[in-house]
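See structure below.
Only a single protein chain was left out; the remaining protein chains are all shown in position.
Let's turn to chain A:
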Amino acid sequence: MTTASPVAAGPGAAAVEAYLACLDAADHPAAVELALDLLDAGASVADVLVDVVAVAQREIGLRWSAGRWSVAQEHAATHVSELVVAAVGARTTGRPARGHVVLACVEGEWHALAARIVAEVVRAAGWRVTFLGASVPARHLVSYLHQTGPDAVLLSCVQPSRLVRAGRTIEACRSAGVPVVAGGPGFGPDGRWAAAVGAAAWGASARDAARLLETDLFAGHTGPPPAVGGDEYAAVLRRRRDVVQFALRAVAPPEAEADQFAAAVGHLVDALAAAIRVGDPQLLLDHTTWQAGVLAARGEGREPLLDAVLAACGTVLADHPRACEHLRWAREMQGRAPC
């Protein structure tokens, strides 16, 4: 593998621009050719996938959230990148010299491309990698672990609102005797929530994942996970349905938007539970700030909606002191009156 810094020796901004042009045109043969040419020119799998494909995908995400690209465009571009990752991965041949690693996306998480990139970079570093795909239920993962006995699990989580599920998955892996390396922004800025949910380590990128697997993960990262600060998060999750129905009644969104609205409220409750789980109200605030951004991008006059939802959460969850604290703080920080 190339060890030189990607800026100096790897493919640079020009390659990213050219690749984005391929995505823009949904031209998959051209995108594959570009990636394979970079490999032929001496770039490593990590150089191509991390410094070109992943960078371009981030740009796609920005274009989508800024409303410049449609969902269909984003999906088509992601599909092209998946074909590129597969083509680049096909260049990694030879018997893996190191151990066996299983890679999965936390249940409910459907953006598998980042994980696919990690899979190929780790494979190129000499590991046998099994990628179980997007949205892997914890029980499927654990049954796989018992059947194959890998050295480690790499778990991807992009959205912090999935953190409670990620925690349950990690707990299950630890009780199967397999340590978990966490990856993705879902574990917080710099992975600050990864340890609280029992992960052995956290990596920001595919290169980090390959590096972390080199370290001794086993010391103390299997068996019972670290103690959780109370079980209020579980109590909050049990009221999830009540919150969603109460919010639906309180806000009464138009029929066509009801499903989307209900899903968004559900995610907010997930984020609240995750914030309580890791003891960091910032997690909830990040989520509401992001939702506020999405609402603003979709049209004028939707901002009060978020506050109404937060208020509804507070009403239903009045018996849960930490939930109320987090919600109050989030509302204040969103610039609303305290409840």
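By definition in this document, a residue touches a chain if its C-beta (ideal position, glycine included) is under 8 Å from a C-beta of that chain, and two chains touch if they have at least 3 such contacts; residues count from 1.
Assume contacts and distances are computed from a predicted model.
Asker: If you look up the hidden chain in UniProt, what protein name do you find among "3'-5' exonuclease", "Serine phosphatase RsbU, regulator of sigma subunit", "Iron-enterobactin transporter permease" or "Ion-translocating oxidoreductase complex subunit D"?
Answerer: Not shown, but named in UniProt as "Serine phosphatase RsbU, regulator of sigma subunit".
Asker: Touch as defined at the start, partner being the missing chain; which of A:14, A:72, A:97 or A:227 qualifies?
Answerer: Checking each option in A:14, A:72, A:97 or A:227, the one touching the absent chain turns out to be A:72.
Asker: Out of A:42, A:149, A:230 or A:304, which is the one that touches the chain we can't see?
Answerer: Selected residue, touching the omitted chain: A:149.
Asker: Can you work out which residue in A:68, A:139 or A:211 touches the chain that's missing from view?
Answerer: A:139
Asker: Just one of A:234, A:258 or A:296 touches the chain that is missing; which is it?
Answerer: If we include the chain that is not displayed, A:258 is the one touching it.
Asker: Which parts of chain A are in contact with the chain that was left out?
Answerer: 28, 71-72, 75-76, 78-79, 82, 107-108, 110, 134-135, 137, 139-140, 142-143, 145-149, 165, 175-178, 216, 218, 222-223, 241, 244-245, 248, 258-259, 262-263, 266
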